[in-house]
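One structure follows; several queries about it will come next.
As you look at this complex, bear in mind that one protein chain is not there, while each of the others sits in place.
On to chain A.
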Amino acid sequence: MEKPRPLWGNPLQFVFACISYAVGLGNVWRFPYLCQMYGGGGFLIPYFIMLIIEGMPLLYLELAVGQHMRQGSIGVWKTISPYLSGVGIASVVVSFFLSMYYNVINAWSFWYLFHSFQDPLPWANCPLNSNHTGYDEECAKTSSTQYFWYRKTLNISSSIEEYGSIHWEQAVCLILAWLVVYLCILRGTESTGKVVYVTASLPYLVLFIYLIRGLTLHGAVNGLIYMFTPKLEQLANPKTWINAATQIFFSLGLGFGSLIAFASYNEPNNNCERYAIIISLINSSTSIFASIVTFSIYGFKATFNYENCLSKVILLLTNVFDLEEGALTADNLDSMKDYLISTYPNQYAELLPQIKNCSLEAELDTAVQGTGLAFIVYSEAIKNMEVSQLYSVLYFIMLLMLGIGSMLGNTAAILTPLTDSKFLSTHLPKEVISGIVCFINCIVGLVFTMEAGNYWFDIFNDYAATLSLLLIVLVETIAVCYIYGLRKFEKDLLLMLGHKPNWYWKIMWAFASPVLIISLFIFYLTDYIRTGTLDTTLRDQL
């Protein structure tokens, strides 16, 4: 007989672990972008419809399966049918790919966090060029935050072929990130269960602080209005619905085996139905909450840049035409420009290339997602706030908590099947297995710290976990409903929870979700075959 399976200390640890896993960077850097691109407030309609059709049912399915079979993903699918053990292995492989590149984001967060303890922030100003007469050329062309990201952090080369050398500072941060993950998973659920109290709740505290700060910033309202004005005509665009479905699907982290792993450490009579609903609702509300914060920050940044642009134009015109100080203001700029064009046509024509047309909409329109949003746009907004060091530290700690929470789920998905297997667990204690997995991931992850590393990161981000997950979850749903049998599954749920699932769950499991996933899969596959690249819809979802 073997040791009893380790359990969560209390059901709250399980819920916090799932929330910490599901609420990840995608909620912060992907959802606001989608909201902006696909109809503002109107995007919430397809979002909630998809939550009900596929989000909750698939989440409940995975949790119930894991809780009932009480094994990791490989064991679970092997139990359902020996022919399906490949599904479990696929989950573990995808989780492995994900953990390889996902922790690099945590390394970047550490890097920015450590650099936040300086005054002024290192990304606030451009460095000077060699004879100190102006700013560094690369920096002057873009902006100090972009320079800091691309040159100081990534030290990016010009193409993926130019490998360059390993950026030792990044490598060291990556090693630290893996040490932190190892510390959290070292003792299995015993240690993970305590850590998730922090990783699940701290991001909400920081988001709340940022909400208050963000809403009181000058110009925040512009961003919020821009985001939330519903553009209902976008509902007719099929891409809106596809993006809503994809976002719900990937945001919950289905198909990796993490949810199965977490649920397998539950008491057998845990009410996973209630928790599935709670977790999916919390995940979606966090996305909306984070996008309110993001858009107030956008509004602030756009207004700041717009006013800067205006004052630069005013200064230029005042100098060239020798006008009085204060003759040109933001309000009379347009009429004065017309006057100047008519009185000094030649001089104005010469000046024309230097005069930028400042537009608030153009600034707001720079919709960004992914690492660009998290590390460039946010840091640009932070550097203009008062007490920027404090906000910077808070923000990057939040990113770290979100990232580490997701990493805990990923590593659980890999380690649970490994520690379940009798062969490995008799020969090696679980601390050593965890250590080996972390070590291998760390060594492979050093690739992403090279100069060309960000290009590799983009490849992994786009292709590693996207189509394969759709396929895995599709097979999972079909396996449970048709191969294992929906009636047998109903009886198992009756045994575990004390009541049978009602007709809503059964219809979603048996028809709606598989049909939806098949249509998503066909859409992406045909799009990929047609265009040759995977639709950027799928990236940065997690």
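Rule of thumb we're sticking to: contacts are C-beta pairs under 8 Å (C-beta built on N, C-alpha and C of every residue); 3 or more make two chains touch, one makes a residue touch a chain; residues count from 1.
FYI, contacts and distances are computed from a predicted model.
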Choices "AP-2 complex subunit alpha", "Carboxypeptidase A2", "Collectrin, amino acid transport regulator" or "Integrator complex subunit 9" - which one is the UniProt name of the chain not shown:
"Collectrin, amino acid transport regulator"
Would you mind spotting which of A:Ile52, A:Leu176, A:Leu486 or A:Leu525 touches the chain that isn't drawn?
A:Leu176
Contact residue for the chain not shown (choose from A:Phe48, A:Phe97, A:Tyr135 or A:Tyr348):
A:Tyr135
Touching the hidden chain, out of A:Asn10, A:Gln118 or A:Asn308, is A:Gln118
For the chain that got dropped from the picture, name the residues of chain A it touches.
1-4, 69-70, 78-79, 81-82, 110-111, 113-115, 117-118, 120, 125, 127-128, 131-135, 172-173, 176, 179-180, 182-183, 186-187, 191, 322, 429, 431
